[in-house]
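Every protein chain except one is present and positioned as in the full complex.
Labels for the chains are A, B and C, by order of writing; each one numbers its residues from 1.
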Amino acid sequence: MTTSTPEGRLLRYVDALCEAFAQEMRRDENVFVFGLDVDDHKAIQGSTRGLLDEFGPERVFTTPLSEDAMTGVAIGAAMSGMRPVHTHIRMDFLLLCMNQLVNIAAKARYMYGGTVSVPMVVRSMIGKSWGQGAQHSQALHSMFMHVPGLKVVAPSNAYDAKGCMIAAIRDDNPVVFMEHRLLYPTEAYVPEAPYEVPPGKARVVAPGDDITVVGISNMVVECLRARELLAEVGITAEVIDPIWLTPLDVDTIVESARRTRHLLVADNGWTACGAGAEIIAGVLERAGPDAGIAVKRIGFAPTSCPPSPPLEAQFYPNPGTIAATVHAMVRPRSSGWRPDPERAKLAYQTQFRGPF
Amino acid sequence: MTTSTPEGRLLRYVDALCEAFAQEMRRDENVFVFGLDVDDHKAIQGSTRGLLDEFGPERVFTTPLSEDAMTGVAIGAAMSGMRPVHTHIRMDFLLLCMNQLVNIAAKARYMYGGTVSVPMVVRSMIGKSWGQGAQHSQALHSMFMHVPGLKVVAPSNAYDAKGCMIAAIRDDNPVVFMEHRLLYPTEAYVPEAPYEVPPGKARVVAPGDDITVVGISNMVVECLRARELLAEVGITAEVIDPIWLTPLDVDTIVESARRTRHLLVADNGWTACGAGAEIIAGVLERAGPDAGIAVKRIGFAPTSCPPSPPLEAQFYPNPGTIAATVHAMVRPRSSGWRPDPERAKLAYQTQFRGPF
Amino acid sequence: MPQSSLPGDVRPETLSHLYRTLRLIRVVEEEIARVYPSDKIKSPVHLSIGQEFISVGVCDALEPRDRVSITYRGHAAYLAKGGDLKAMIAEMYGKRAGCAQGRGGSMHLVDMQAGVIGASAVVGTSIPVATGFALAARRRKTGAVVACFLGDGASEEGCFYESLNFAALHKLPILFVCENNGYAIHEPLSKRWATDRLTERVATFGIPAEKLTDGDVFTVRNAAKAAVGAMRAGGGPAFLEVACYRWQEHVGPNRDYDQGYRPAAELAPWVANDQVARLAGLLNPAEVERIDAAIARTVAEAFAFAEETPFPDPEDLYDHVYA
Partner (left out) sequence: MPQSSLPGDVRPETLSHLYRTLRLIRVVEEEIARVYPSDKIKSPVHLSIGQEFISVGVCDALEPRDRVSITYRGHAAYLAKGGDLKAMIAEMYGKRAGCAQGRGGSMHLVDMQAGVIGASAVVGTSIPVATGFALAARRRKTGAVVACFLGDGASEEGCFYESLNFAALHKLPILFVCENNGYAIHEPLSKRWATDRLTERVATFGIPAEKLTDGDVFTVRNAAKAAVGAMRAGGGPAFLEVACYRWQEHVGPNRDYDQGYRPAAELAPWVANDQVARLAGLLNPAEVERIDAAIARTVAEAFAFAEETPFPDPEDLYDHVYA
């Protein structure tokens, strides 16, 4: 779907990640993968499958439940030239790591006058739906986008998952790598050979003239579905995937929004001081008022995430609410169009079944 | 200066805070003040002076260096009906408290179906200048503005310091209270009797027609100085102090910006996904493109804070850079005007002397 | 496991009371496991089957005014402390009548009336919160205490040590109970603990600390009663490490001995020492029947209630974000 190239095999997002680890660990023995449960039989939903067997317990190991210190351990190992990949099964747990990530990882190179670098990757998964609840559902990318010294990436498909992970591991800076649980089974064409999807370049995943819709992480998928629904009423939406949130490719978005004169950011996080606020402010600072761009954000409702199904359904943006929001922006005078909720469903959402 | 009323006595920001604690502790025995060093002879720069003597060690006490757990202790005490005020001498240390603040304090009421409330205040001071460096200088309000369930306030003067602290202590929700070290000695008229500066109302601190300038925390003071410098070249800036960042009074800002058609947010933090991004996105979502509002953000440079004086000077916005930015926005065609740097200095900045 | 025989001081009504609670928890969790595949419980469930004796033993030492801080594996402690059963099952079904109005889910059970102060799904992070409740109790001199449950994995989080030091420093009335089932998800202690000397370590904070390994509900109850008694008399915190075993998979309704990370042989001695069966054997069969029948009815009612009671109105999404 969002693959920019048909070369390679159809691979699931989760397997693309796993391939990236294996290839980078073969290439550079300084790369190691650690974090709770990376070495158990479930292998983080399969994303670390086979790594223990191939690379052994020195390079693939679990840890005590000590996220704060383990983050510091990753930083220290990185400062001494290793390339740790620290894994968390939920992004919510990064709140235990904020001091190490923000006060140390992000600042070490600067604070030490360029005499060190911190080449580490912090993997975390965003949980969604099926009663994950308040503490297993957060997408906290904007907190990391706020902090100079960190890079942030949120691939929305298998192709980018592999390319971004390889780029992140090779990057000499701390990279917060945001995965999405519901994207794990989604497939895309993925080249076998290692490749990088480098920081700082967004991708126009589908062309359109009436509005520019920026989707973040799994919201790209939902925006594409919304685009299909909108096409049926004659609205063409240009969907852009920023891929890397820091460094953020604002130019590509500005260029599109100047043309469509409408900009919607669909985030898979809260909107206040969120990635959408940054994108909108960044675009309008550049484009100026004469560009006449109408802007809007859609994201998590401003509540904690409730597990109760009807509340949860209301909490998240979806293709239906995205399409309706676009319609209201592009055709303000025609009153409240909504697509059929049934048709607005996404395949993977109807499939997904717990526990996790 | 930004006092809305001349009644009361001239009081320093730091003494206004102290008065708020004393009055609230007299009013309600559930209020207690704790945190590292609140009970020592320096009394957090004087902001807790006399509290130990009046209220005793059960209600005024220091803690071990355990910010994470102490935050949880405050939450638990608050859930059982007390009103803790937890003090941190630097906002940077809140990064150790993120899990408790975001995963528990912000969510408890929602996650527990409204059966509990968490009436706590988290005080933290922003350090600035004089070599504070990367880890003693951060203003992290946008991280807290991002999270539903938290309130955030950043008073810029003694009058608001007292009124906001009283409102925060009486509020039944967790409030992140942002103080600024350099504002401590600044004076304003402060009524003796207790009063609240309630959440959700911004204040126009100085009128103007050419641009709306929103200043956050101590940036209000710097914006007012910039306003004086701009007046000399015939530009009148309307300066707005949001006071409370959550809930944020966007309407007052929209109203002003519709009129001036220019909006600058001067933050005393980083701009990426910052308060400025939120304010700009919020204003433009409401006002729409037809309002033709030009927008810009100014804040910390996107680096860690360097202690070296010439770098530090470059790192922070100041009345000179604010005025220059305004001038470029309001008179885009007239090339790069800058006020005399000497005259752009602020009294309190020339005064301040370390160590802390 | 050496099986201590029934202590002489246990009165018959105590025995039936303990059995009733143990049995209730067991039946509730077995029913959850039975219903689970229907996908009506859209929430991750962490069953405590086999570990109930700890919650039951500890909570028997508590009074209504006391508090318990539970974990995401908290069904047993919630029920043992008297948490409302209907509200619990309704919460798992995501219903408005749930103990958290459908906003908590299985991992965040709460019942403030019953003294169940909630649970965090971020392992270990409820420990400082429980300590804060103990601070409030001490400040108010009510004589009430807090029992704080945590797993062996939770003891690896720094906030656990920070809380121990603070609780001991301020002599707070809190009983920390570590349910050591030897695993964190699929990871054994050997991959997480440098040594097996937790109890000894806790004692260095000046906290009376005891390790209980016999899997006996009375042993737990007696240790808890002694600890809580000392606290009410003004003493400080206490600590119990209780060896136990998780019979089911970490999350979900099934057993997982076929997964290879642990042998079924580990389970056998615990089943042989099952406290539910043991106490049933100590009561007369007629009474057991009466109790079991009553429990069957109660549980059936609770699930029926959860089934039919309505979901929250989507429009209510924004309730309770702020007080």
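Keep this in mind: a residue touches a chain if its C-beta (ideal position, glycine included) is under 8 Å from a C-beta of that chain, and two chains touch if they have at least 3 such contacts.
Quick caveat: nothing in here was measured; it's all calculated off a predicted structure.
Novice: So which shown chains sit in contact with the chain we cannot see?
Specialist: Taking every chain of the complex into account, the missing one touches A, B, C.
Novice: Touching the absent chain in the whole complex: find that residue among A:M79, A:V122 or A:V221.
Specialist: A:M79
Novice: Which of these, B:S124, B:S304 or B:T321, touches the one chain of the complex that we don't see?
Specialist: Once the missing chain is taken into account, the touching residue is B:S304.
Novice: Which chain C residues touch the hidden chain?
Specialist: 156-162, 164-169, 191-195, 197-198, 200-201, 204-207
Novice: List every residue of chain A that touches the chain not included in the displayed model.
Specialist: 32, 58, 63-64, 66, 68-82, 99-100, 103-104, 108-119, 148-149, 151, 172-173
Novice: Contacts of chain B with the missing chain: which residues?
Specialist: 36-37, 40-42, 61-69, 92-93, 95-96, 130-136, 301-304, 306-311, 313-315, 353-356
The definition used in the following text is that only the chains that are shown with their structure count from here on.
Novice: Per-chain C-alpha centres versus the global one: which chain is nearest?
Specialist: Taking the mean of C-alpha atoms per chain, the most central one is A.
Novice: Distance from the CA centroid of chain B to that of chain C, rounded to the nearest Å?
Specialist: 42
Novice: Where the centres are mean C-alpha positions, what is the separation of chain A from chain C, in Å?
Specialist: So the centroids are 36 Å from each other.
Novice: Between chain A and chain B, what distance separates the C-alpha centroids? Give it in angstrom.
Specialist: 31
Novice: Give the residues of chain B that touch two or more other chains, as numbers and ranges in rising order.
Specialist: Chain B, residues with two or more chain partners: 68, 99, 103, 110-111, 148-149.
Novice: Which chain C residues sit where two or more other chains touch them?
Specialist: 98, 101-104, 108, 120, 122, 125, 158, 321
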